[in-house]
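All protein chains of the complex are present and in place, except for one that has been dropped.
Lettered A, B, C and D in written order, each chain numbered from 1.
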Amino acid sequence: MDLINALVAITNYVIIPATAYGAQLALGALGVTLIYSILRFSNFAHGDTMAFGTGIVILITWGFQAMGISLGPLPTALLALPFGIIVTAALMLGTDKVVYQYYRKVRAAPVVMVMVSVGVMFVMNALTRFLIGVDQINFDDGARFVINARQWREMTGLSEPLTLRSTQVITVVTAIITVAALFWFLGKTRTGKSMRAYSDNEDLALLSGIDPNRVVAVTWIITGALATIAGTLYGLDKSFKAFTYFQLLLPIFASAIVGGIGNPVGAIAGGFVISFSEVGLTYAWKKVVTYLIPNWQPDGLVQLLSTDYKYAVSFTILILVLIFKPTGLFKGKIV
Amino acid sequence: MSYLNASEMTGGYGKADILHSCTLTVEKGEIAVIVGPNGAGKSTAMKAVFGMLSLREGKVTLDGVDITGLSPQDRVKKGMGFVPQVNNVFPTMTVEENLEMGAFIRDDDFAGTMEQVYELFPILKEKRRQNAGELSGGQRQQVAVGRALMTQPKLLMLDEPTAGVSPIVMDELFDRIIEVARTGISILMVEQNARQALEIADKGYVLVQGANKYTDTGQALLADPEVRRTFLGG
Amino acid sequence: MFAQSMKSGDPMIRVENLVKSFGGFRAVDGASLEIATGSITGLIGPNGAGKSTLFNVIAGVHAPTSGRVTMDGEDITGLAPHELFHKGLLRTFQIAHEFPSLTVRENLMMVPSGQAGETLWNTWFGRGRIREEETALLKKADEVLDFLTISHLKDEKAGNLSGGQKKLLELGRTMMVEAKIVFLDEVGAGVNRTLLNTIGDAIVRLNKERGYTFCVIEHDMDFIGRLCDPVIVMAEGKVLAEGSADHIMENEAVIEAYLGTGLKNKVKAEETAEAAAHEDHGAQPGLGDEAGKGEAQ
Amino acid sequence: MSTTRQPGGSSAIRAPLFFAIMAVLILFEGFSSGWNSALGILNMGLLSAIMALGVNMQWGYAGLFNAGAMGFLALGGLAPVLISMPPTPGAFKAGGPGIMLAFFIAIVAVLAAVWIWRNLTGRLRGLAVTAVLIVGFFVYRWAFDPAVAAIEAINPSAQGNLGGLGLPTLISWPVGAVLAAGAAWLVGKTALGLRSDYLAIATLGIAEILVAVLKNEQWLDRGVLNVNGIPRPWPVPYEIDLQNSPDFVAKAQSWGMDPQLASTITVKLAYLLLFVVVLAVLIWLTQKALKSPWGRMMRAIRDNEISAAAMGKNVTRRHLQIFVLGSAVIGLAGAMMISLDGQMTPTSYNPLRYTFLILVMVIVGGSGNNWGSILGGVLIWYVWVKAGDWGPDIMAALASPFPEGGFKEHLIQSAPHMRMLVMGAILLGVLRFSPRGLLPEK
Partner (left out) sequence: ADVKMGVLLGFTGPLESLAPAMAQGAELAIKEVSDSGKLLGGDTVTPVRGDSTCVDAAAATAAGETLVTSDKVSGIMGAMCSGATTAVLQNVAMPNGMVMISPSATSPALSTLPDDGLFFRTAPSDARQGEVMADEILEKGIKSVALTYTNNDYGKGLADSFEKAYKAKGGTVTISAAHEDGKGDYSAEVASLASAGGDALVIAGYIDQGGSGILRGALDTGAFEKFVFPDGMVSQTLEDNFGSEVNGSFGQMPASEGEGHDKFLALATAAGFDGTSVYSGEAYDAAALMLLAMEAANSTDPKVYKDKIMDIANGDGEKIYPGELAKGLELIKEGKPINYEGATAVHLIGNGEASGTFREIEFKDGKMETVQYR
């Protein structure tokens, strides 16, 4: 029984949350990775794009809620998501027209593009706040739990709780579907291949009759969609706050790079590496130990590192990975 | 009117002009070869014909149609194919994907053409799952030419296709170029292996400092001692 | 200055059983060869034979999977490129590696190592010395540019050069210092033949007058024939044959794997077939077993 | 990187022109909002210029994308705390030996691990290293934790840390540079092998780690509790002292100035003087270096590392050199900033402000160009500060056509975020019309 309790504790506090968080990071990292591999720059505006997309989804969700439309046990936001994606993608296309297009034309160095994206980040940052303000917003409706602590205890009679939120399940499922779809798209479809061709050698793509404008447009549309999906799932699971989305940028980049930037599978793997190392390595084993060795009451927390340094842990791992596998876990590309 | 008629092209990369009223024409099914010293503007002229350089003066017509204002990818749709001198493969795509990209604008089944390319360059078939960026210099060059052939162009432009390929492959390549030309496709190419190239050329251009210096049949140029000495290495 | 110390004829570079694999693929597959001091050794072979890879391993760009490289009897396997440079080993790249944002002249002037002006301290407190050095370097660079016929481009950014001009610049860099051995990876590809002849002359001159040893990869057989002795033929990562240029060009296996039977003959197809049949001198004994394998394939 | 660059629009008058514009902006600020404000902006602008100079050395000269400026800046800021604050009585006695022992243990453990890594082979190696590190870690904590607890127990609401050495603040500036350089050396040794964007993210992470240490090691710098009242560097006076000095008051009045205003301006001018001296020295050093074979070599390495290595340049060592030097300059700026602020608040280090804004300064100024960094530093800081003022005005103007009510209210409430918008717009504008910066590298 105690063994099961120990397992349940680990599942509840480490495995489930880290999986959901990892999937959220992964979706964010996918967007970053895509822009990196096709348009060849690190897009620092991605976090704010996520915030913007989510902001739109929230507004539409409110609209639906006001009209009394809902999805039953699923959050209404899922219904609003496609509309949010359309608006965000449109914004992406607009931004590209107004801003990025010029730099491609003059073939600006990637770092100039990075700086441009910082500029866009500032602007989007303001835009999102004009749109929906700075407050924390919860827009999750529908059934919150698949299993909650009380149900679990009644069901199993265990003393340790175990909960599974519907948003966690939705996040993971969506992440799997999205990455599969993206992978298929890039690897198998003609448009997808033309995008890779463009990313490899822009001039030659031109010479093969590939329309660069189309490639760029498709890239931005997908990115907009990925950002909106990632942002919405994250917001559903935790909550929406513009500032947090900017802060997410760092772990997202870390994920993309640990996995091997430019590589979709890498982005997914990276998300999980980062999330599991954050949660796992700072876990206090006290509870588990007490279950396993019943007669021992440790006076400390049996914790390798205090949570103060959880970011240090994930970045140390990042650096170690890079030193021993310089292109990330899965081979990424370097511009 | 010639099939390709690029007349009086003048222009450059921004500062000074590189091309000075340079004229290139190719008939249907003809092989035209451009030779000249390094930096003469041969590649620049090719780029100009393909619309990758904005011309200050001059115009380009293809099959009688003025294409001066068209973008490169539109020219591809008009039946032009181009193998640039450098950066002419997609390095992180496999050989096969490189060829597929060559056939991007084609809606028909291109499996046959791909087989032909593999026949021409057997090594590519062997390496078709490998990324082009990992190939040797000469192998890459073969991929580059193969990619352009996949388009099934009506006018094929090659910028030093034989640079870095081994003699045996070079022979094959020239052979194939002759064959291609015989099917009615026009060829415009820049070559430094000038003697072999002029050998098969219907028409040769010697370009010096962006201007036409000599224009004649391939054989005639080969026979001209002045041309031989100054441009073909004796 | 390096070269004087060595007797001509001893091997400058000795490659022993070198293997380099990428993933499972053996790009260089147990190659063994020697480059004699004072020679201009040609290295030819079909595309993908492993020539450039061999260069890259010798020059320290790739670490070998196994095997050994020595220079003047000293083990240099796995040394870093800059260390090899200091030992007098220089190389050019098949795909030109210029410094695009430096001017052509600066591309040359940066080459010599141990410049006083490369030490930060001197840039602040040793201006006099730097000035002297720079004047000398400038003069030398301009000489080299003249030689390469591109002195009109000396203030142009190297990134704006034409394909062939970049190749010339590559070669020019090796002329800025006293090298012991220079590895040239296809200097000729894309270079005008008249100019290539001039380059050939320069190589001979450097070889004769300054005692440089050269190892040259090239597909232009005229060039190889005129310059190189001996010629080493690689195929599939191994040495297929070795010998004088004339011998090599008559080697059956080499013709089959590399040279082909010549364009002119192909155009007149029938004659070619006959001609090829006659040139049956058998394999050269260079490194016999490799040659045998080469033939067998 | 692409080879077709825009034709360089740099002409001889460009630099003087932009510096004149900068001067006019500062003068305008002085006449319109007062000299205090103008000098305040200028001082912080010059500090930013020094930071930008450090980043420019790394990015502009050598192409090393250090996205961790914040970390080195913060570390440099530790120096004034450790050097010029008065020591905490009894703290060293309580915890000093323990902490030193702990560090000794840590160093021994790391050296042992390195030794094992170098001298063992096979499976055993990994295990042995891990074992040594883990055991080392626990021994370290055994020595470290009680020492820290002892120090933190001393007068926690005001001190609770080791305190400093009580030395003059000016000394802390070079020490800040050395601290940052030391950290940069360690970082460089491990991370410089990484390329472009990977180095960026690694340094971004390292910066976070450094700041986390400053936030959480209370015994060192009071952590998030902040250190206040860091003494000013010589010869900067305190306003109160000036105001209380009859001489000064008399002098100010004889010039027809309000003594209080005169005192604040005097203080700012004193800082200005110090900053200008430091900046002048730095610019002399960097200009000389850049315009010499050393600079040429660095540019070559930046252009093509493989080729530079083949030309005999020790790329790794040069990278390390410039990384350490650049970080030292950033650390110097960090120490200077803390002695200008008079307080150390580790929570205030955030990447947007101290990494990205600095990068923006470098790029806007023109990467690779030292004068560009100075221009970018002052100009962008000016914009960053003024955008906070302009934002509401612009918003009010934008909102004016709308009818009173919720929407207008919402717009006006959003005014502060105009700062971001203005900042973004300016950055995009500069990059649009001068993608290689205002003063491009020639």
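Keep this in mind: a contact is a pair of C-beta atoms (placed from the backbone, for glycine too) under 8 Å apart; a residue touches a chain by one contact, two chains touch by 3 or more.
Since we're looking at a predicted model, the values are computed, not measured.
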Seminar exercise, completed: Contacts of the unshown chain among the visible ones are A, D
Problem set entry | Residue among A:Ala18, A:Ile58 or A:Ala267 touching the omitted chain | A:Ala18
For this session: Decide which residue listed in D:Thr130, D:Thr347 or D:Ser400 touches the omitted chain of the complex.
Result: D:Thr347
For this session: Check the options A:Thr156, A:Asn213 or A:Thr244 and report the residue that touches the missing chain.
Result: A:Thr244
Exercise. In the whole complex, what residues of chain D lie against the chain that is missing from view?
Worked result: 32-37, 40-41, 44, 156-158, 215-216, 223-226, 228-229, 239-240, 260, 263-264, 267, 337, 341-343, 345, 347-348, 350, 353, 384-385, 388-389, 392, 409, 413, 415-417, 419-420
For this session: Over the whole complex, note the residues of chain A touching the chain we left out.
Result: 9, 12-14, 17-18, 21, 24-25, 129, 133-136, 138, 145, 148-150, 152, 161-163, 165, 234, 238-239, 241, 243-244, 247-248, 251, 275, 278-279, 282-288, 301, 303, 306-308, 310-311
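We adopt the following convention: only the chains that are shown with their structure count from here on.
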Problem set entry | Geometric centre distance via CA averages, chain B-chain A, whole Å | 46
For this session: Among the residues of chain D, pick out those that touch two or more other chains and give their numbers.
Result: 1, 4-5
For this session: Indicate the residues of chain A shared as contacts by at least two other chains.
Result: none
Seminar exercise, completed: Within the complex, chain C is touched by chain B residues 13, 35-40, 43, 85-86, 123, 134-139, 141-142, 160, 163-172, 174-175, 192-196, 199-200, 229-234
Exercise. In their complex, what parts of chain C are in touch with chain D?
Worked result: 59, 61, 80-82, 85-86, 90-91, 93, 97-102, 106-107, 109-111, 113, 115-120, 122-124, 127, 130, 133-134, 157, 159-160, 173
Problem set entry | Sites on chain A touched by chain B in the complex | 190, 193-194, 196-197, 199-201, 203-212, 333
